[in-house]
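As you look at this complex, bear in mind that one protein chain is not there, while each of the others sits in place.
Read from first to last, the chains carry the letters A and B; within each, the first residue is number 1.
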Amino acid sequence: MPFVANFPFACILITMVCGIVSSVLKSKNAYRLNIFAASVCFALSLMLLLFMINEPTSITYMMGHYPAPWGNEIRFGPLEALLATIFCFIMLSSLIAGRKDAFIDIKESKINTFCLMMNLLLSSILALIYTNDLFTAYVFIEINTLSACALVMAKGNGRSISSAFRYLIMSLLGSGLFLLSIILLYSVTGHLLMPNIYESVQILIATNEYMVPLTVIIGFAVTGIAVKSALFPFHTWLSFAYESSTCAASSILSGIVSKAYIILLIKIFYRVIGFENIVALKINNVLFVLGAIAMIAGSISAIKETKIKRIVAQSSVSQIGYIFVAMGLGTQAGMIAAVLHMIVHALTKSMLFSASCGLIAASDQKKKLKNLKGAAYRNPIAGIGFVIGALSMIGIPFFAGFASKYYIATASISSPEKMGVLLALIAVSTVLNAIYYVKVISVIYNKKDSDTKRVSSGNMYILGMTMFIVANLSLGIFYQPIVDIITIGLQLF
Amino acid sequence: MKTMKNKITAVFKKFIDGDFDIEAKEIKVKPEIKSEHKEQSMKERYLIWHDNHGVHSFKTIYAGCSIFVCVTLAVILLYTVSYLPAYGNPLNPANNEVSDRYTEFGLEETGAVNTVAGMILDYRAFDTFGESAVLFVAASIVMMLLKKDEKKRSKHLEDHSRDPIIKHIAQVIVPCLLIFGVYLVLNGHLSPGGGFSGGAVMGAGLILYSSAFGYRKASKVITDKLLRNIVFVSFCFYAVAKGYSFFTGANHIPTGIPLGTAGNIISSGLILPLNIAVGLIVTCTMYSFYALFNKGEI
Partner (left out) sequence: MGPNLFTNYYETASMILFAIGFTTLFLQPNIIKKIIGFNIMDTAIYLFLGAKGYIAGGLAPIIVNGVTDPSVYINPIPSGLVLTGIVVSVSVTAVSLALAQRLYKRYNTLNIDEILLQVEKERA
């Protein structure tokens, strides 16, 4: 086994230990340590990714001294390395960009707990990406839920606490269903590790045994994860949670937390049940329909909103709809498009949140859109970031969002019966996206009767936004290698 | 025609300025559609109905829906259960080579007489590691939410005179609880028990002590800093020990930790120290939950 194979486990452990250490540090040092942990994880994941590009393999790493059916294990290939790299990058840039905001929004004595939560969140997300064991996934889902909930309430005012409570309730419903499906699956297969469950499930399906429990299990697992990743009928908590948290927290929540669950769902599809069985059971059609409704409904509610952060948050609902629609096509091409869109959305949405926080900070912390007139002149880099993110989300060529929408559209060719609907959906949704993003852009670049004097946003903010902008632009132009990695990764998944 | 155009431009301008309110627009448009008289009477009738019956009937409908959801879910689940493998049958899919190995070779491989302890702290230790992290996260969140600021503190913390019966009984029970907790932790690999249950018992002992002898007395011994340091050191030890064990396991290096003679107190490698660490974490967490919920500080 190559030495780089230790890195995923090292990332999980480093973030965990840094979290624990930051709980006893002073606020500034805790934040520094947090940034350090995220950058170390980014570097290690990047090295793993480079190794995986050179020789694509899928490595199984034992967590302990016992092999597959007995001990825990993690497993990773090119796709996992790519996702981990991008998520660590998002974490790092959001932390850097959100530093000033975090110190304004959160009490000094609570910054170290905030950092602890950030570290454990990253650790749980990495564990969810890498894990090869369903029960481990459940435990880390709970860490993820609790720490995300803590990030939502870190501001400590009434609104953020009520949002956190809503978030917690919805997450608990989701994880309850997921736990139920795991133990039902355990009772019919006798395993908790994904490859062993896969073998048993194939035998069960071939002999047509326990088909009723299996259907219910898949239904519950998908519903549970859909609740947690804010698929359409379960998205109500999302805008409140994203709106009321501090800058770094909302970037990270929107960018990577909901994505970690989608990755888990893909994992369940491929490694636990088998994608062909999912298609045979027509689960993908349900996802397609829900995703299609989400694409439209999210955009319409975004048009109605009057606060910048809520607009961006509601747009997340529609973008998650895109991901599920692409997954719902039920083909390999659709899945590649879904993963690509997931990456694009993670990078873009976290940049949009960071940018809107910068715009709000430049306008005396006023969140209403009408108070943000000319904010882009007061904080130019935030304005540029917002424009790039918005153009990417609308799907203008040469921006990242265009590539993923293009891949979703071409993927629809592989399933002809959904093609017409999907193309119409993309067209309608693009127009709707354009309506609200263009509106925001025109407001923030509105020079008329507004103060255009620059407001200092701090060097850290500029650095973080620059990282986001560079990443987004380069993703928009060099998406082809990313698609290649995803394709190889899904084959080895 | 021109007024219409002006109106649209006005709405568009408003929209561009960002204070576009869909609801406000709807109210504006509505009266133009049809006769105003009927609309109002409908509205009035609705308001009267709403005042008299609205909330009540909403509650009824809501309760009905809840019962419907509950019954539907129960029916689906019961239908599933009826197809599950039979209760207590040794041939069930769950009783396969995995559980057989845990009982058959568990003693030999982990050195733990208690198979469950061997399973959660050695075979499937990553889960348990995550689980301790959950506890740690929860303790931190509760502290973040409920801990009072320095200024507001300790003015109204006078202890009420305690009941003598509770005091005298606690004098007897608290040492027993603590010793029993220690026993459970130290014998976790030999008998039922372990870090979590032992820690919970010790935590209960501390809580009883604090509530019987008053908060002041308890806080002289058990301070915020002490609890935090204990948790910090235990958790760090846990992470380092498990990190070492995972690293050596994955790279096929022997750990070099002797398993000892099965059945002795000092045996089964890392399981005993891990149990102690977990026990300390749980004790401190339980007590800090109590103190934070009760007083807002430790």
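Before moving on, here are some points about what is shown:
Throughout what follows, a residue touches a chain if its C-beta (ideal position, glycine included) is under 8 Å from a C-beta of that chain, and two chains touch if they have at least 3 such contacts.
Bear in mind that the values here come from a model prediction, so they are computed numbers and not experimental data.
Checked against the hidden chain, the listed residues B:6, B:57 or B:103 yield one contact partner: B:103.
Residue B:95 is the one among B:95, B:229 or B:261 that touches the chain not shown.
Although one chain is not displayed, chain B still touches it through residues 62, 65-66, 69-71, 73-74, 77-90, 92, 94-95, 98-100, 102-108, 113-116, 119-120, 124, 127-128, 131-132, 134-135, 137-139, 141-142, 145-146, 191-192, 194, 196, 289, 292-293.
Considering the complete assembly, chain A touches the hidden chain via residues 135, 139, 142, 145-146, 149, 153, 158-159, 161-162, 164-166, 168-169, 172-173, 176-177, 179-180, 183, 186-187, 192, 212.
Assume only the chains that are shown with their structure count from here on.
Chain centres here are Cα means. That of chain A falls 24 Å from that of chain B. Across the complex, chain B meets chain A through its residues 15-22, 76-77, 79-80, 83-85, 92-99, 101-102, 109, 122-127, 130-131, 133-134, 136-138, 140-141, 143-145, 149, 228-229, 232, 235-236, 239-240, 243, 245-251, 255.
If you check the complex, the residues on chain A that touch chain B are 1, 5-6, 9, 13, 16-17, 20-21, 23-24, 61-66, 69-72, 109-110, 113, 116-117, 120, 123-124, 127, 133, 135-136, 139-140, 142-143, 146-147, 149-150, 153-154, 161, 184, 186-192, 200, 210, 212-213, 216, 303-304, 306, 368-370, 372-373, 439-440, 442-443, 446.
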